[in-house]
Each structure stands twice: as structure tokens, then as C-alpha cells.
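Of the protein chains in this complex, all but one are displayed in their positions.
After this line comes chain A, so read on.
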Amino acid sequence: MASDGLHESETLAALRSEAESLKGKLEEERAKLHDVELRQVAERVEALGQFVMKTRRTLKGHGNKVLCMDWCRDKRRIVSSSQDGKVIVWDSFTTNKEHAVTMPCTWVMACAYAPSGCAIACGGLDNKCSVYPLTFDKNENMAAKKKSVAMHTNYLSACSFTNSDMQILTASGDGTCALWDVESGQLLQSFHGHGADVLCLDLAPSETGNTFVSGGCDKKAMVWDMRSGQCVQAFETHESDINSVRYYPSGDAFASGSDDATCRLYDLRADREVAIYSKESIIFGASSVDFSLSGRLLFAGYNDYTINVWDVLKGVRVSILFGHENRVSTLRVSPDGTAFCSGSWDHTLRVWA
């Protein structure tokens, strides 16, 4: 018995030391290809001029902190969710509210529009992701048609439909991500590997195949193969929670926003961080990030109530936008890139162009 115990601890020690040496090898391999910085290569690109972006619409109606928002593919409708349990669908052109539903829980941290525009998904402290079909029948109660799809063992932090209304990808405070069939509620695949709460996820642009990236409180960003459930790449350079991840439009890279007050760009083919977007004067966490259509601009919302606009290639800030009266919690560029929408703890959403 005693000798078994000794054998086991030797194996454990051997495995741990192999893990350490593999980590070292990984860093070495990555470093070999680090021949230049992105911003150096980008020196030959013309600098960007002055940007004039203003709030063009303010969406008022939530009674508490706005936590999440998503655009409809029609480039006009927006779904948003709030701490007070309300989920609202807006027409961003007119600012009219088209639908509203009250969830049975508070802190609805995640919401998403279905690709068809006919349904929305949301969830939060209820540990679930539910799908609500959108109906224009005034007599129908939206809450009546609610379908519970995902079940986690802790809060739902993010959700996204895949390319169709049939599947939803979720991220949770329970440290996992999961892929679900909407119709049956069946778990299709689960993704284990984060060492703490997963806070965000983003699906790769459809042309680049079946992967997605997630970020968590373990400071790691992980890229997953949706079919196998395998983590294919992991990045650990942030110094605090990663609140937001978003793919670069080509699918070859992704950006992240973190409580360490920086945003970073990771290139998937070089398998490393290639840019950091930071300034000494920026000391509050970045809560949400998104790219403009060409990938040249990165919009980031911060806990100091501002939105910073970064030149992705040169690594410098090109604009700072004021307007919100509390933390910016969520930010998405519209599907046709004409505007972006930000949601805030000040209870409002703003559309900027």
C-alpha cells in the first residue's frame, strides 16, 4: 500500500514536470516566430484621420443597468437585457419598443437575436438560456411561448445562436461552455477547460469553420473546436478577468477586453498576442469590444463610462467617446457596419455613427 502511494506521487510529479517543460516549449516555439511587432509592420500604413462619432439615438426604457445587447440581422432591431429582469426589443431607427418580456430572474446577463430575426434568447441568474419566439400578435403573451433550452449549474454569462435558429452556444459561471439543440433542449457538446467562470464567447465568422473563442475569470482566452469539444489554442497574457472576446472579421485573429484595463489582439495562425491596446491614463476595465467591418477599428467600452476607439494595426487610440453616465457594459457594431450600439449601467443604450 505504501509503495503504491509512493508510485502514484512519483507519477504525479513526473506529469507535473512534463507539463512545465511543455509550457516552456510552447513559449519557445511561439517566440521563434516573433520576428516583428504588428505596429512596426503597420508603420507603412497611412494614419487615420479625426473621427466624429456622435450619439444618434438614445434608447430609454430599462429600469436598471443594461447588461447585454445584440443586433438583429436586419441591421435595425436590437434586443437588450437588464438587471431588473426585463428584455426589450427595439427598433433602433425610431427608438420604439416592439417587444418586452420580464424574466423570472434578475441580472439577465446575456441576450441574443436569432439569425432569422424571429426569436431571441436570454438568461442570467436563472442559470438557463431560454428562447422566446417574437410574435406581432398583440393578443399573445410573449412569455407563454418561452422555451427553456440550456441548463447550467451557475449563471449564464453569454449566449449566441450559431448560423441557424436551431443551435445555441452558451457560456456560464460554472466554468463551462455548451452547445444546445434549441428544439429538444439536448446538450450537443460541452467544453471544459476554463479554471473559473466563463464570461464571454464569440463564434468564428462562418467562412472559417466551426470554432469559437471564450474568455474567463481565469484570465485565459480559449479557442474551441465545436465538433470535438477540444480546446485547440489557449492564450494567457491578460492580468485579470477577460470580459469580452470578438473575432477579427477575417477569422484569423480575435480581440479581448479585460479588467486589467487593456484590450489585446491575438493572431490564431501566429498563435500569440500581437498587439496591446492600452494607455497609462486608462485604468478601468474594458467590458466589451467589437471591430468595425474592415477590422481597422476596435471599439471598446470601459468601466470609466467611456468608449475608446483604437487603430487595430498601429495600436493607438484614435478617438474617445463620452456620453454614458455609468459603466459601459456591452457594445456591438451593427451587421452592415453603419453604426454601433452601446449599453450601460446608466439604464440606456446609445447608437453611435
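Heads up, the rule we're going with is that a residue touches a chain if its C-beta (ideal position, glycine included) is under 8 Å from a C-beta of that chain, and two chains touch if they have at least 3 such contacts; residues count from 1.
Everything that follows uses one rule, which is that contacts and distances are computed from a predicted model.
Visitor: Considering the UniProt annotation of the chain absent from this complex, which name among "Guanine nucleotide-binding protein subunit gamma", "28S ribosomal protein S24, mitochondrial-like", "PDZK1-interacting protein 1" or "FAD-dependent oxidoreductase domain-containing protein 1" applies?
Guide: Looking only at the record, the undisplayed chain corresponds to "Guanine nucleotide-binding protein subunit gamma".
Visitor: Specify the residue from the set A:Asp174, A:Asp271 or A:Asp304 that touches the hidden chain.
Guide: For the chain that is not drawn, the touching residue is A:Asp271.
Visitor: Looking at A:Met151, A:Met166 or A:Cys231, which residue reaches the missing chain?
Guide: Once the missing chain is taken into account, the touching residue is A:Cys231.
Visitor: Going by the contact rule already stated, which one of A:Trp71, A:Trp107, A:Phe191 or A:Tyr248 would touch the omitted chain in the full complex?
Guide: A:Tyr248
Visitor: Going by the touch rule given at the top, which residues of chain A touch the chain that is not shown?
Guide: Spelled out for chain A, the touching residues are 4-5, 8-9, 11-12, 15-16, 18-19, 22-23, 25-26, 29-30, 33-38, 41-42, 45, 48, 53, 56-57, 76, 92-93, 193, 230-234, 248-250, 252-253, 267, 269-272, 274, 292-297, 312-313, 333, 336-340, 351, 353.
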